[in-house]
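Shown here: the complex without one of its protein chains, the others still in place.
Chain lettering (A, B and C) follows the sequence in which the chains are written, and residue indices restart at 1 in each chain.
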Amino acid sequence: MSLRIDLNADLGEGFGVWRMGEDEALLARITSANVACGFHASDPVTMARTVRAAARLGVAVGAHPGYPDLVGFGRRDLEMSPEEAEAAVIYQIGALRAFCEAEGVPLHHVKPHGAMYNRAARDRRLAEAIARAVRRVDPRLILYAQPGGELARAGEEAGLRVALEAFADRAYLPDGRLQPRSQPGAVFHDPEEVAERALSIVRDGRIASVTGEEVELRAETLCLHGDNPEAIRLAEAVRRRLEAAGVEIAPVRA
Amino acid sequence: MSLRIDLNADLGEGFGVWRMGEDEALLARITSANVACGFHASDPVTMARTVRAAARLGVAVGAHPGYPDLVGFGRRDLEMSPEEAEAAVIYQIGALRAFCEAEGVPLHHVKPHGAMYNRAARDRRLAEAIARAVRRVDPRLILYAQPGGELARAGEEAGLRVALEAFADRAYLPDGRLQPRSQPGAVFHDPEEVAERALSIVRDGRIASVTGEEVELRAETLCLHGDNPEAIRLAEAVRRRLEAAGVEIAPVRA
Amino acid sequence: MSLRIDLNADLGEGFGVWRMGEDEALLARITSANVACGFHASDPVTMARTVRAAARLGVAVGAHPGYPDLVGFGRRDLEMSPEEAEAAVIYQIGALRAFCEAEGVPLHHVKPHGAMYNRAARDRRLAEAIARAVRRVDPRLILYAQPGGELARAGEEAGLRVALEAFADRAYLPDGRLQPRSQPGAVFHDPEEVAERALSIVRDGRIASVTGEEVELRAETLCLHGDNPEAIRLAEAVRRRLEAAGVEIAPVRA
Partner (left out) sequence: MSLRIDLNADLGEGFGVWRMGEDEALLARITSANVACGFHASDPVTMARTVRAAARLGVAVGAHPGYPDLVGFGRRDLEMSPEEAEAAVIYQIGALRAFCEAEGVPLHHVKPHGAMYNRAARDRRLAEAIARAVRRVDPRLILYAQPGGELARAGEEAGLRVALEAFADRAYLPDGRLQPRSQPGAVFHDPEEVAERALSIVRDGRIASVTGEEVELRAETLCLHGDNPEAIRLAEAVRRRLEAAGVEIAPVRA
């Protein structure tokens, strides 16, 4: 049986005149794009252009909803009620999907952003609100979620197709959670090391944790970054290594 | 052949904790609702509640996109490029429609708001951008537009179903345009007079202009207001008079 | 020695076309106004009008900074860094004070709003950021704070004049903290009872807590509300009772 993985990345995270990330370089390397929806980043014109570019290259388009906090880039925790969170996610999915329709491509998945994504891994009520939002707009949408978190559980309970996500450039704790970014060694920078870790995740479903102990890490999609030229080299290394190992690189299947 | 008219009104124009308009009273009297989409008014929770209330009462739901100007309520002209306007309208239609899907009702129409609506009647490039946005999201959506304006023309050229709108409580100039609100006598306040004018539009396709001269005014939908208790009495009078005259009051047909 | 108390209330909490509260009725009854600064509510025109109205009636004007969260009215907790909080408070104080200067009145005090105020009572880093902001803009500004909280402590340590605030219409726990609004009996509605509690605070520096046990409650300012006509009646009752008891009602002294 052949190995298969999706490579996803956050895209379209500029705002107005302000640019962010190497979107074009990333689009050539990934198979699914998490497109910002105007709450933590982006605006209608940026969304239109980002979806058009993704559609042209055959990259699957997903919604990347976040907290309504442009100035904080959706990275600050915000105490939303479940009703507020559900409505915010419905709104953002709908907005993004309209650009997909304008370009004649389907909306493929939903992956929450930043503080919303992090909190959804541990806050059951938020996780359920997000899963409910996705199901109510379109139950065929795939929900990207961290393994072992509340969001994955809530998505499955809501009957959604859940795709687990791993990070090849992040250190994992022995219990399978990510080591916080604030701690030293939380992020790997060497392209060959990250590529090797990516292959380990895809081929073995395991990764060496910070203690050296191996931890199970089953994922259908790997998250890549595009903040700077170094990130692009890293994405390139991951892609090359996986291809060399005969891994099929393609969007998560519905 | 039986007479038929749609009664529409702007709904869900609160924002956060702030309320506006007598939405419940209006919903009981209208057949189609123009629901604000978060740019000139409203927010995701307000949209969710407004669409739910409309769906429950069988009122057809339309998107009411506006300029991105909450503090100005979308009433101040803003110089958007055609690309910006098209993307802003796509975004808002998509966001609103997601709430329709969450409630299991179709999105019925699109009616731009305030300064965007007014400018679209005379600015060909804006009108075409709006028509293009509607068509690209869903060519079956009905576009509400003022008779004789650029928006109606652009909608037809884009192959959209255009429904012309009239105002029973506004004075018309002999050339069929609305008398500006800034001028005395621009707005009628007496419920019976407004009801009579409504019937004249529906039955005769004509209305007495400010000069006394009759002007042709063919419309499939009449716009009602819900800003205050007086407006509700006026809506009630219009509805009663039309019903008494045997006019069928129902949403614009696709 | 004569008794003295300041009566404060939140003012100018509309936004754009949206109104909130009975500002005119409140202004006639209070001695200091906490004026929203555009982050949780208000906008430049509303601020200009509110400061002008307060100045005309001789009501002392204070800044009422909040979290940058219009749609949540500053009532949702937001994880700001100390640098972000300090800058947000400096910004809002400065903006409001410019309207004071335009009207020729001094800026009198600063009272944080909603979730920021609540968190500042228990979060030392936020409290210190706020106190630092006030001191850096103008060390003569009076800081309103809850008794016994981190904000009062931080204000004093920063060398600021701190005025403690009490709520005559809220139930207190035996440890001097407010009973959460979510619990039954947290808010008193009877004007005479609230007036009696106000007098107890001002005259005795004590109030009956929810257990019946008396708790010390020293305050220089009482917070009144103006959300609805009932609130105005309550403010009126408080003012009358205090005046009848010979209490001097005047802004907090510098």
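The rule is simple: a residue touches a chain if its C-beta (ideal position, glycine included) is under 8 Å from a C-beta of that chain, and two chains touch if they have at least 3 such contacts.
Treat the numbers as computed from the prediction; the structure is a model and nothing was measured.
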TODO: Could you tell which one of B:77, B:103, B:193 or B:236 touches the chain left off the display?
DONE: B:77
Task: Options C:40, C:64 or C:97, residue touching the unrepresented chain - done: C:97
Task: Chain not shown, touching residues in subunit B - done: 68-69, 71-72, 76-80, 84, 115
- [ ] Name, in rising order, the residues on subunit C that touch the hidden chain in the full complex.
- [x] 38, 43-45, 47-48, 83-84, 86-88, 90-99, 101-102, 133, 136-138
Task: Where the missing chain touches subunit A, by residue - done: 14-20, 43, 70-73
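In the analysis below, only the chains that are shown with their structure count from here on.
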Task: Interface residue identity across copies subunit A, subunit C - same or different by half - done: same
Open item on the list: Taking the mean of the C-alpha atoms as each chain's centre, how many Å separate subunit A from subunit C?
Closed with: 43
- [ ] Could you check subunit C for residues that touch two or more other chains and list them?
- [x] 71-72
